[in-house]
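All protein chains but one are shown in place.
Moving on, here comes chain A:
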Amino acid sequence: MNAQLFILALFDGVAYAALVFMVAVGLTLIFGVLRVLNVAHGSLYAIGAYVTVSIGSAIFAAGYSPVLAFPLMLVAAILVGVVLGGLMEKLLLSRIYDRPEVLQLLVTFAVFMMLEDVQRLVWGNQPYFQSAAVNLLGNIELFGVFYTSYQLIFLPLVALATLIGLRLFLRRTLTGKLITAVTEDREAAQFIGINAERVYLLTFIAGAALAGLGGALASPTTSVLPGIGTEMIVLSFAVVATAGLGQIEGAAVAALLIGLGRSFAVYLYPELQVLVPYLIMLLVLLVRPEGLFGSPAARKI
């Protein structure tokens, strides 16, 4: 592997890790608080991407400025979070919190299957492409390699801001403290007056919005087509399991590890590309079954 390929693999890995982190951190946040592994998270990611591409194509065709691509991503994320996330928690999950985990998993899996079909119904099987945001930021040259500023600078910055923002939110704001309290001990939270049901709803909306934002951010870098949600949810599971369930900073490290592992595999052993994230997960879990940052007893977010 020559130096240029190495740099390229590094950049690919960082850019990809930033996207995976956005989705994985929402997944791990939801798991930390609700103790539900949300399989439908992948669909929320895909729908975030579809919504961004569809609305973007429509408004750019109508002559609006491509700068709107960025606020549009936020709008798509909030739409996915509030409408899909809110409905899913209110109508389905809130009814089954005290049921066996297997049932919860099956319900979110069923939602995933349904949302996959809904995507095909609404957007069909053809790929969509809308890269206004990437074009707008242009390319940069770094270590002799040309790369899009969007993927090399913007995406990692957004991921970093999300990580720091989320941590500050949980530590410093009252709502964040309520979420932390419910995560640690739901019943104790209730006997000091915290409405745990509302915290669950809020957390699920926030987590779903993060998945939607991940999809929105990914949309200008790739073709949006059926199946992207499946790929992302499986990879996010690998990240979350590697990090330790409920670990926010851990998800960032694991996303980097898996993102880089995957991108180096692309250049070195392309046939292993799909396998590498799971090999990393397997190796980590063999040594530390609770994940890199998880502790077997206490759970924290």
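Basically, a contact is a pair of C-beta atoms (placed from the backbone, for glycine too) under 8 Å apart; a residue touches a chain by one contact, two chains touch by 3 or more; residues count from 1.
Definition applied: contacts and distances are computed from a predicted model.
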item	value
Complex member absent from the view - protein name from UniProt, among "NADH-quinone oxidoreductase subunit D", "Circularly permuted type 2 ATP-grasp protein", "Polynucleotide kinase-phosphatase" or "ATP-binding cassette domain-containing protein"	"ATP-binding cassette domain-containing protein"
Touching the absent chain when the full complex is considered, from A:94, A:149, A:180 or A:223	A:180
Of A:57, A:94, A:149 or A:190, the one touching the omitted chain in the full complex	A:190
Chain A residues touching the omitted chain (full complex)	174, 177-178, 180-181, 183-185, 187-196, 298, 300
